[in-house]
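One protein chain omitted, others in place.
Presenting chain A:
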Amino acid sequence: MTKSDESLSFKRVMLEALPSLRAFAVSLVGQPDRADDLVQDTIMKAWAKQDSFTMGTSMKAWLFTILRNEFYSQMRKRGREVSDTDGTFTNQLAVHPGQYGALDLQDFRGALNKLPEDQREAIILIGASGFSYEEAANICGCATGTIKSRVNRARNALQDLLSITNENDFGPDAESASVIHRGAIA
């Protein structure tokens, strides 16, 4: 395989992984603009170190690892500013805990953004990106058991934040909460 064939196929495999990589970035960062910057940095980093990628192994896992490391390194540089991104969504969420039926993706994003980063990435990798616990543990550089417990905590926290419980299915809350909600954001 010549050098140019290799890079052609590296590029092709990378392109295939990009939609998922971007979905990981957006759901992890919570802000599409910031997430796209992160994806761009990841593409450049990955390109520069393509010799360290072994063809035939998972490009997706490799890219996710680079993106994740980049995310945390940027976060350390910027301090805690990242956690502040959920402000507007957080306010909305606080006022309508029982809105089961009207739960939309915006609400979900707000709830996801409220999770600590380690729990957020764990539940995304396992619940949405399609990685096994072992693969997710490799990406995050931690033990499989740690991923499992983070996923559990994330799932419980999301249920609490979104108040998806049996009672809300049947109680009067759903309706009154949405009225309160409308009042609060008006």
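Methods note: contacts are C-beta pairs under 8 Å (C-beta built on N, C-alpha and C of every residue); 3 or more make two chains touch, one makes a residue touch a chain; residues count from 1.
Throughout what follows, contacts and distances are computed from a predicted model.
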"Sugar ABC transporter ATP-binding protein", "Cytochrome c oxidase subunit 2", "Anti-sigma factor NepR domain-containing protein" or "Rieske domain protein" - which is the UniProt name of the missing chain: "Anti-sigma factor NepR domain-containing protein"
Omitted-chain contact residue, chosen from A:V26, A:M59 or A:C140: A:V26
Positions on chain A contacted by the hidden chain, ascending: 3-4, 7-8, 11, 14-15, 18-20, 22-23, 26-27, 36, 39-40, 43-44, 47, 103, 105, 108-109, 112, 123-124, 127-129, 155, 158-159, 162, 164-166, 169
